[in-house]
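One chain of protein is taken out of this complex; the other chains stay put.
Labels run A, B and C following the written order; every chain starts at residue 1.
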Amino acid sequence: MATAEIDVPREGLPTLADANRDISRPISTPYGRYWILLGICGALIAAAGVAWTIQIRDGMGVAGINNPVNWGVYIVTFVFWVGIAHSGTLISAVLYLVRSGWRTTINRTAEAMTIFAVMTAGLFPLIHLGRVWYFYYLVPYPSTRLLWPNFRSPLVWDMFAIGTYFTISLVFWYLGLIPDLAVLRDRFTGIKKRLYGAFSLGWQGTVRDWSHYRRLYLYLAGIATPLVLSVHSVVSWDFAMGIVPGWHSTIFAPYFVAGAIFSGIAMVITITIPLRWAFGLEKYVTTYHFDNMAKLLLLTSLIVGYAYGMEYFLAWFSADPIEQESFRWRATGFYAGPFWIMVFCNVVVPMSLWFKRTRNSLKALFVISVLVNIGMWYERFVIIVTSLAHEYDPSAWQVYTPSLTELTIMVGSFAWFFFWFLLFAKTLPTISIAEVKEHLAHEHEHGNGH
Amino acid sequence: MSGILAQFETLGATRQAIERLRAEGHSELDVFSPIPAPELEEALGIVASPVGRWALIGGATGFLTAVALTGLTALAYPLVTQGKPILSWPAYFIIMFEMTILFTGLFGFLGVLHHTRRPGRLSAHYRPTFSVDRFGVFVRAAAGSDQRDVEALLRSTGAVEVEVSA
Amino acid sequence: MTLRHKLAAGASIGLVGALLVVAGLGRGTGEAAGQESGEATPQSPLELEKVKPRTPTGQTAEEAIAAHATATEGPAQPIPFSHRFHTQELLMQCEYCHGGTESSAIAVVPSLELCMGCHRIVGAQHEAIQRLRGYWDQGQPVPWERIYKTPEFVQFPHRAHIRSQVECEECHGKVEEMDRVYQFASLKMGWCLECHWAAGEDTDVATDRLLVERYPPPETPDERQPIGLYPRRLDQQYAANRGPIDCFACHY
Partner (left out) sequence: MNDGGVRHDGSGAAGPEPTGDGATRREFLKVLGVAGAGAAATACGPPDAGDKLISYLIPPEDIIPGTNVTYATVLTGAGPEPLGVHATVRDGRVIKLEGNPDSPNVGRLSALAHSALQDLYDPDRVPGPRRRTEAGLVEASWDEAIAATAAAVAAGRTVLLTPPVVGSAARFYQEWAEAVGARWVAWEPLGLEAQRTAQRIAFDRDEIPTYALERADRVVCFGADFLGTWLGPVELAGRFVSGRFVDHGVQAKYTFVGPRLSLSGLKADEWLPARTGSETLVALATAREVARRKADGRAARVEATLAPFTPEAVEEASGITAERIRDLAREIAGARSPLALPPGIAGQGVGATDAHLAVALLNYVSGAHGDTVRFDGATIRGRHVPYAAMAGLVRRMGAGEVETLIVAGSNPAYSMPASSGFAEALAAVPNVISLNPHLDETATAAGWVLPSHHELEAWGDALVRPGYMAIAQPVMQPVFDTRQREDVLLQMAAAAGSDAFDVEDYRSYFESVWRELHGRMYGAGPSFEEWWHENLSRGGGAVGPGFPSDPAPSLTAAAANYRFAAPGGEGDDLTLVTYPTVQFYDGRGANRPWMQEFPDAVTKAVWNAWVEIHPDTAEPLGVETGDLVEVRTEAGSVTAPAYVYRGIRVDTVAVPLGQGHTAYGRTAEGRGVNALHLLDGSADERSGALAFSGAAVTLTATGRSGKLVVMQGHDYDEDREISEIIHFDDAMAAVREHHVDLTALVEAAYDSDPQSPYRWGMTIDLNACTGCGACVTACYAENNLPVVGEDLCDQGREMSWMQIMRYFEEAEEGFQTVHFPTLCQQCGDAPCEPVCPVYAAYHTAEGLNGQIYNRCVGTRYCANNCPYKVRRFNWFTYERPYPLNLQLNPDVTVRSKGVMEKCTFCVQRINRAKLDAKAEGRLVADGEIQTACMQSCPTQAIVFGNLKDPASRVSRIAKGSRGYRMLDELNTRPAVTYLKSVTHAALPAGGHGPGDAHGATESEPAEHGAAAEHE
């Protein structure tokens, strides 16, 4: 007897048909509030668009950045979104490889989140370019200038890493969707049927198809795992490759990866809780899943906390006065506020997750995860801005405060992310029907006492 | 074409039917499943999917493309930065890694498309229930006694619905 | 375009598809195409033979003016000036009007006074010349249509090229055979580099290469980490070519 992998009471166990119906219900049911949310997102995106247009017209000067602090909110938000992007593939791939079944009901959402997060992150390198209309200089293609990009530059690594990560995540996500699209094809009629039919690529679930499907899914999981690690390592090298005190550190890669997973999990929780409530998926996404995610959150929080400590240890241990001054100033200087917000949200708050009661209270989890997201944004702010503001040449020390343009665009990026997510939630199954059914099937097998 | 399409409700029953059919010498089976079912693959004796080979070729291609791209472009217009060599392989390796992964995934997906692709319309034996909770087994069988035997077999293994197409 | 570039371009083909998506469609192909055509046309400066001695073909002024009017390439000029006529028929030397170019960064355009020097008398019967005179009388310069213009961020010293024995034809084409001047060279960076990249041929003018041979630089302490992968000669490109390939040679 295999042990139950989904702790749904046996009698209340949904049938495979229930699964089809419940999970695809939101797609057919209309929600008034949904359109309102979508409208709000659209409006914010438009505002950000205007801000960006003005920036392109007038120049980067409309942002608050200045000479020592050449990177500001844009890059901070970029790193933030790349971080968010990491939970998705982690949950789908790594947990798939280690066969932890609780991923089943959340991996679809997590992967979607990944894709939209990368789409959001990808905008910022463009937005922060002084001459975005020449961004194609970064692209290696045979040009009449006979010039090629500089592959020694971390920014080019970045472009390749993010590009690959987006493509692979998309393939991974889409592959998982195909059987579900077939389900929808068979549920609906008319235009919907034709659309889903087209995207399901004629899937009809013969056992042979499934074997190809499972094989590729395994491989993708296999390659996606190192990819996840590589992507945020590369992002961290954007900084670690620099000589800026506070950036030039060997712990950055693991430090950033942990932070990315940390923020990613937090974002999954932040999104899943309202989604579950809104679409009535309590049967499928249960406290059991949240409990596991909370544990993961706690673990990564400990790693991140360790990294914070280690940064200071290394600064002290290096006996380099410049490095030491940089870190002293980070905690006590003009930016002490952001620094302590970061410590509180990322290290102190998650400690409450040691207690099962917190882990099982969705309200608490929601609050904590939101705090963690805020904290992680500030972490990037602290790393990027404080280091630049207090560098080698004291005469060049200078502080930075974000401008309205930057903040508008940052808010817009959130709207942009949720806009896509809302579209997804309304048009595609937010839970992998096939995988859920796979489990239910086994349950029923054993239930029927075969 | 003539044959019999049976629908099952459970994995176990389907598996049983398949095993019995193959024992009877019916190896020409189209089996539909609403869920990924390794058991049925076993029963049908399906060997490992060739998609893996696609992925491998993709990976190699990606790696070599990256080597060529980084190396040759660096030589195309040699510019020194920070006294680093024109061919800074350690830096270029990151590009190679990413390209390897990228091409692996893309080729693998092409593989799946290639192997699962079929002419536009779904097979005549496909039933929408197969995407809900039914398992389907289609047996090619000539009309006559043969058909009757198979039908009996299928019913005995718990087929909830049997269609005979002549 | 050297072999290196063909290879590099080839290597990138495997990517181009994916890249176009990133690069904003068409842009990449457009430029790539420009590249190819730039190669196809017989403009490659090095293949040009030197100017042949000129022999009058008996073209009359009227014919020259007519030819300017009917010519297809290049913009029509306010005065139908025919370089062919002035050089081939009148056997005038380029330097007569464009003197000073060899010692200046920019090409020297003849002053209206210079034109009038001859045309006070010569060809006064032609309507075109009368218009020329009109400009002169009003003290207005002739608004010639500009053919060649390097972008503002390119520093192109004519004198250096003339001194290095680059024939005017290499960039301006056989102006002496043009009824109406048109832009002969693309002036794209790749086009410049075709020449700069060519192996430095032995000329009697002092190229960087010649100077380095004449005054060999002192031995400098090599401080690079000895890692086998790294071919050192690759960053010893100085003066290996016909012209400088250093970005700073033209862009500053």
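The working rule: contacts are C-beta pairs under 8 Å (C-beta built on N, C-alpha and C of every residue); 3 or more make two chains touch, one makes a residue touch a chain.
Keep in mind that this is a model prediction, so the values were computed, not measured.
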{"item": "Partners of the unshown chain among those that are drawn", "value": "A, B, C"}
{"item": "Among C:Cys94, C:Cys118, C:Val142 or C:Val166, the residue in touch with the chain that has been omitted", "value": "C:Val142"}
{"item": "Identified contact with the non-displayed chain, of C:Leu90, C:Cys118, C:Val166 or C:Leu187", "value": "C:Leu187"}
{"item": "Sole residue of B:Ser2, B:Ser27, B:Thr81 or B:Ser156 that reaches the chain not shown, by the stated touch rule", "value": "B:Thr81"}
{"item": "Hidden-chain contact residue, picked from the options A:Gly49, A:Gly242 or A:Pro402", "value": "A:Gly242"}
{"item": "Hidden partner chain, residues of chain A it touches", "value": "58-61, 64-71, 128-132, 134-135, 137-138, 144-145, 147, 149-150, 152-156, 159, 238, 241-244, 321-322, 325, 328-329, 332-334, 388-399"}
{"item": "Interface residues of chain C (partner: the chain not displayed)", "value": "75, 100, 103-106, 108-114, 136, 139-155, 157, 159-160, 163, 183, 186-189, 205-208, 210-212, 214-215, 217-218, 220-224, 235-240, 246-249, 251-252"}
{"item": "Residue ranges of chain B at the interface with the undisplayed chain", "value": "77, 79-84"}
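Convention: only the chains that are shown with their structure count from here on.
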{"item": "Distance from chain C to chain B - Cα centre to Cα centre, in angstrom", "value": "60"}
{"item": "Whole-Å separation of chain centres (CA-atom averages), chain A against chain C", "value": "53"}
{"item": "Multi-partner residues of chain B (each touching 2 or more other chains)", "value": "69, 73, 76-77, 79, 102"}
{"item": "Where chain C touches two or more other chains at once, by residue number", "value": "5, 8, 12, 15"}
{"item": "Residue ranges of chain A in contact with chain C within the complex", "value": "136, 139-148, 159, 163"}
{"item": "Chain A-facing residues of chain C, complex", "value": "1, 5, 8-9, 12, 15-16, 19-20, 22-24, 27-28, 31-32, 34-35, 38, 186, 188-191, 193"}
{"item": "Chain B residues touching chain A - in the complex, by the definition given at the top", "value": "10-12, 30-38, 40-41, 44, 46, 48-49, 51-52, 55, 69-70, 73-74, 76-77, 79, 81, 84, 88, 91-92, 94-95, 97-99, 101-102, 104-106, 108-109, 111-113, 115-118, 120, 122-123, 126, 128, 130-133"}
